[in-house]
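Got a structure for you, written out below as structure tokens; questions coming shortly.
Of the protein chains in this complex, one is absent; all others appear in place.
Entry: chain A
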Amino acid sequence: MDYIVIIVLQLAVTVANLALIAAGLAIVFGMMRVINFAHGEFLMLGGYAAIVSHRAGVNLWIAMFVVAPLVVGAVGAVLERLVIRRLYGRMIDTMLATWGISLALIGLVTVVFGNTVSGISPPLGSLEVGRYAIGRYELLLAVVCAALYGGGWLLLRRTSFGLIARGTMQNRTMAAALGVDPGRVYAVTFAAGAAVTGLAGALIAPIAGVVPTIGAAYIAKAFITVISGGAAIIAGTLSSATLLGSINTAFAFAFSPVLGEVALLAAAVILLRLLPQGITGRFFRKSL
């Protein structure tokens, strides 16, 4: 019984982890079709923003929930204005440019903080389930992740900005002909995606620690999750995170964590062979 409870909790944590890593990319790539190769570095910057500001005396929760999203959101806004804005619709150029940004950010952060692992120990201690235990902080991540996606759904479905953003991403030219300034909508959406990525980076930093090169560990999983999800960014990313996370957990418990990672990647390849449009290309098509 305890074993089952711990597996279920571990599953929720794994799924939340994937969904958090992919959330910002779901906005930037899923919605805006910008292939952001610097997504991993945005996560890394979020981690550093939280750790550095916490060490400077800021309350840990404020460092994670306020400082990190603001810092990375601002970095995203500046990069959108200087680079991304000029490349909308030019996929290869965007890939090259964001790859350059990625390398530049890694270099910059290495110069400032050195190529060593920084970390903070996860707060809140652990929850005992019979003979097993799981970190309370990790469970909190699952709750925050659910709140983040719920909030995103409400924003897109219920607010005027959400409606205008959805319309603009579907047909930029027509949105402009109706009086919407598409440049502004894109800038705000990109900055929001960066801010969400910063928050996610800060939230996983106490578990994974940060090094300047840690982005590489996240970026592939983030892209796989968003692409496997398909066109509906919220239902899609959540359903693919659930599917891939379950496979990962199952193999990790049955064999080893490394095999869990391998199984996740193999599952994504099979999934995209069977459903080239992602999960929401076939199921939950009317969702968001």
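Assume contacts are C-beta pairs under 8 Å (C-beta built on N, C-alpha and C of every residue); 3 or more make two chains touch, one makes a residue touch a chain; residues count from 1.
We adopt the following convention: contacts and distances are computed from a predicted model.
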Options "ABC transporter ATP-binding protein", "Xanthine dehydrogenase, N-terminal subunit", "Membrane protein" or "L-serine deaminase": UniProt name of the undisplayed chain: "ABC transporter ATP-binding protein"
Option from A:Leu163, A:Ala220 or A:Val269 whose C-beta touches the chain left out: A:Leu163
From A:Gly46, A:Gly73 or A:Pro182, residue that would touch the chain that is not displayed: A:Pro182
Where the unshown chain meets chain A, residue by residue: 160, 163-164, 166-167, 170-171, 173-182, 286
